[in-house]
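Let's turn to chain A:
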Amino acid sequence: DPEAEVLHYWTSGGEAKSVAVLQEEFAANGGTWTDMPVAGGGGDAAMTALRARVLSGNAPTAVQLKGPAIQEWYEEGVLADISSVAEANNWDAVLPASIAGHMKCEGTWCAAPVNVHRVDWIWANASVLEANGIEMPTTWDEFNAAAEKLQAAGIIPLAHGGQAWQDATVFEAVALGILGPDGYRKAFVDLDMDTIKSDEMKAVFDQMRTMRGFVDDNFSGRDWNLATAMVMNGEAAFQIMGDWAKGEFMAAGKAPGEDFLCASTPGDGFLYNVDSFAMFNVDGEDKKAGQELLAKLVVGENFQEVFNLNKGSIPARTDVSLDAFDQCATLSASDMNASSEGGSLLPSYAHGMALRGAQAGAITDTVTAHFNSDMSADDAVNMLADAIANSM
Partner candidate 1 sequence: MPPILDIQNLYKSYGATEILKDINVAIDPGDFLVLVGPSGCGKSTLLNCIAGLEPISGGRMSIDGRDMTHVSPKDRDIAMVFQSYALYPTMTVAKNITFGMKVRGVDAATQAEKLAYVAQQLQIEPLLNRKPGQLSGGQRQRVAMGRALVRDPKLFLFDEPLSNLDAKLRVEMRTEIKALHQRLGASMVYVTHDQIEAMTLATKIVVMKGGVIQQIGTPAQIYNTPANLFVADFMGSPAMNLIPATTRANGNGTHIEIARPGADPVVLVDAQARDLPRDVIVGVRPEDIADAASTRTGADAQEAECLIDIVEPAGADTYAVLQLGGKHVTARLHSETTAKPGAPQRLAFDLGKVSYFSPDTGLRLN
Partner candidate 2 sequence: MLKWLETHTPKMVLAPSFIAVLIFVYGFIAWTGWVSLTRSRLLPKYEIDGLIQYDRLFASPRWDTAFGNLFIFGALFIVIAMVLGLVLAILLDQNIRTEGALRTIYLYPMALSMIVTGTAWKWILNPGLGLEATVQGWGFETFSFDWLVDPDMAIYTVVIAAIWQSSGFVMALFLAGLRSVDTEIIRAAQVDGIPTWRVYTAIILPSMAPIFLSAFIVLSHLAIKSFDLVIALTGGGPGYATDLPATYMYAMAFSRGDLGQAASSAMVMMLVVFAIVVPYLYSELRSKDG
């Protein structure tokens, strides 16, 4: 019988419910699911455990992995090939090309996508905006203008948590807006030094400096959900955060469009953060069968719909009906399709989709150092270039 020990880091109530769907389906198909959840640090802890398990020759059957890490693990020669499942289920056709690209290792399929989180969201408190006569900004200048207005009105313009990954999230949204999708790709996917050292990049840092002025003084170390709560309470107006923030709003009983607004951050493009499962080489027919079944179910329409309804993200498959989804999700899905065709569907560097950990980390180091000091944009750009070079 199919068996799977699944290492993942979805442990909060909403997430657990979402994965439970998969487990149920898996069980319905005769499989035995052993749950091995390890939360923490955006999957860092899970990756730690994974490494120990792999080295001890006791790898889990399926692991929640994402981004270039999939390819890195593949290079270590420990990933199983699930091309047969992918081909049988025609994944190529139903997945956006750039997302499918993440699932392939040297031409073979080595992972199965679960969902797409959009990262470049800006959330707003509807009544605060209304009270101050502000529209959702569509350019960074508009955003700055709105922010100044809010500040004058005694409202914190931007709710932000001073943790490196949150800094990076804001940064990449700003970068996408200012550099444009191509510039973003060159800078954060190809690590093109010219782009990195360009004046536009300096403009990005300048905007970050401006944004720093819109954040209250006590932001250091604040959890993202506390920032979200500030928006909910009307203490702050905006927050730039991935679509998981929606879950906090919903959990507090707020309705999208009425109590809070969602929009993509100023500028074109779509930054995605795709969760996926990779299968590890294991012994035993049961486990291999489990891997295949799991892969099939993960990309199956049913799971993609139910899971993402719960999780607040959107299905990776483009052919899932979105009737049941809320307006933010619908917006996200249509943007994804549009940007996929326009070539502006881009991996989020801040969430480990674009670069190897060391490189992404090097960039984040610079971003957070700049954001938390009075470093000039010139210095920041030089530091960024050095850090990237040093991380190779």
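The candidate set was assembled so that all candidates are chains of the complex that A comes from, given by their letters.
The rule is simple: a contact is a pair of C-beta atoms (placed from the backbone, for glycine too) under 8 Å apart; a residue touches a chain by one contact, two chains touch by 3 or more; residues count from 1.
What you see is a predicted model; the values in this text were computed from it and never measured.
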Selected partner (touches chain A in the complex), from 1 or 2: 2
Residues of chain A touching candidate 2 in the complex: 40-41, 44-45, 47-48, 51, 54-55, 69, 72-73, 75-76, 162-164, 216-223, 356-358, 360-361, 365, 368-373, 383, 386-387, 390-391
